[in-house]
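As you look at this complex, bear in mind that one protein chain is not there, while each of the others sits in place.
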Amino acid sequence: MNVILDLCIIPIGVGVSLSPYVAACEKVLKEAGLKMVLHASGTNIEGEWDKVFAAVKRCHEVVHQMGAPRISTFIHLGTRTDRTQTMDDKIKSVEGKLGGP
Amino acid sequence: MNVILDLCIIPIGVGVSLSPYVAACEKVLKEAGLKMVLHASGTNIEGEWDKVFAAVKRCHEVVHQMGAPRISTFIHLGTRTDRTQTMDDKIKSVEGKLGGP
Amino acid sequence: MNVILDLCIIPIGVGVSLSPYVAACEKVLKEAGLKMVLHASGTNIEGEWDKVFAAVKRCHEVVHQMGAPRISTFIHLGTRTDRTQTMDDKIKSVEGKLGGP
Partner (left out) sequence: MNVILDLCIIPIGVGVSLSPYVAACEKVLKEAGLKMVLHASGTNIEGEWDKVFAAVKRCHEVVHQMGAPRISTFIHLGTRTDRTQTMDDKIKSVEGKLGGP
């Protein structure tokens, strides 16, 4: 089962600068060989369910190891059985309906 | 690693009545032996990371098998290494600060 | 337009204990006269759109005033035009499908 997942990991108790932790997670996801795109509120990830969630768990482990005593994470994910759809497909599907001049 | 997770599964393409699908997920979670509390916008779940996420995956499989061609799911989860905390602890911690008469 | 909303406000940069901030938000919501139920991962709120979102904004203002330099908030909300539905209705609708022995 393939999944398109949006991940937002918030370390708590480490001050206001969270980017070092987000960068560490980006490395975890990259090392897992997952297709991913960073955006302003999270990271879009595409891949096989088990592989994606193993990486999400690894992110939590790494962020705790970096010193965060508490983590709050938000995930939005989608699966579908009617057809194959990539992250690019989803964006193009909307853009195709926005029309031109 | 223990996790407190809030799960909201939205089957897409099956009409407006989603409660049969939510009820099916409740059964999956109960069969998995997880501590859970249904609320108006999702289900709070408490348990060991792998056990919880295996149940979440099973929910997606079951809802697809029930006929939903597409599922959009939202998850909010928390882990902490500084201390053990249950769902009840979290609620009592807030209520204790709301004060009395 | 009525809305059923799930609110989770995470103050960032104030340490690991967030319950004083959640309790302050509970007071804001109560003072706004909104129907609400605290759960382990957030607060369910029911009310008229503008009244609910004015209270959400007030929560952000109050939490910043309490000293949080940064806030990350998650909201899940639902509106429907086909029929009136309360938070209790949503829970009963699922429970009615869980069946008995």
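Which chain is which? They are A, B and C, in the order written, and residues in each are numbered from 1.
Here is the rule we use: a residue touches a chain if its C-beta (ideal position, glycine included) is under 8 Å from a C-beta of that chain, and two chains touch if they have at least 3 such contacts.
None of the values given here were measured: they were computed from a predicted structure.
Colleague: Write down which of C:A23, C:V37, C:I71 or C:L98 is the residue touching the left-out chain.
Modeller: C:I71
Colleague: Applying the definition given at the start, please give the residues of subunit C touching the unseen chain.
Modeller: 1, 13, 49-50, 53, 57, 60-61, 64, 69-82
Colleague: In terms of residues, what is the contact footprint of the unshown chain on subunit B?
Modeller: Missing-chain contacts on subunit B: residues 10, 12-13, 15-16, 18, 69-70, 72, 74.
Colleague: Could you please point out the subunit A residues that touch the chain left off the display?
Modeller: Touching the chain left out of view, subunit A contributes residues 4-6, 8, 16, 19-20, 22-23, 26-27, 37-42, 44, 46, 74, 76, 78, 80, 82, 87-88, 90-91, 93-98.
Simple rule for what comes next: only the chains that are shown with their structure count from here on.
Colleague: So, comparing each chain's Cα centre against the centre of all protein Cα atoms, which one is closest?
Modeller: Per-chain C-alpha centroids compared to the overall one single out B.
Colleague: If I superpose the C-alpha trace of subunit B onto subunit C, what rotation angle comes out, expressed in steps of 5 degrees from 0 to 180?
Modeller: It is a rotation of 180 degrees, to the nearest 5.
Colleague: Same or different for subunit A and subunit B, when you check if over half of the residue numbers at their contact belong to both copies?
Modeller: The interface of subunit A with subunit B is built from mostly shared positions.
Colleague: Approximately how many whole Å separate the CA-defined centres of subunit A and subunit C?
Modeller: The mean C-alpha positions of subunit A and subunit C differ by 25 Å.
Colleague: Where the centres are mean C-alpha positions, what is the separation of subunit A from subunit B, in Å?
Modeller: So the centre of subunit A lies 19 Å away from the centre of subunit B.
Colleague: Could you list the positions in subunit C whose residues touch two or more of the other chains?
Modeller: In subunit C, 16, 74 touch at least two other chains.
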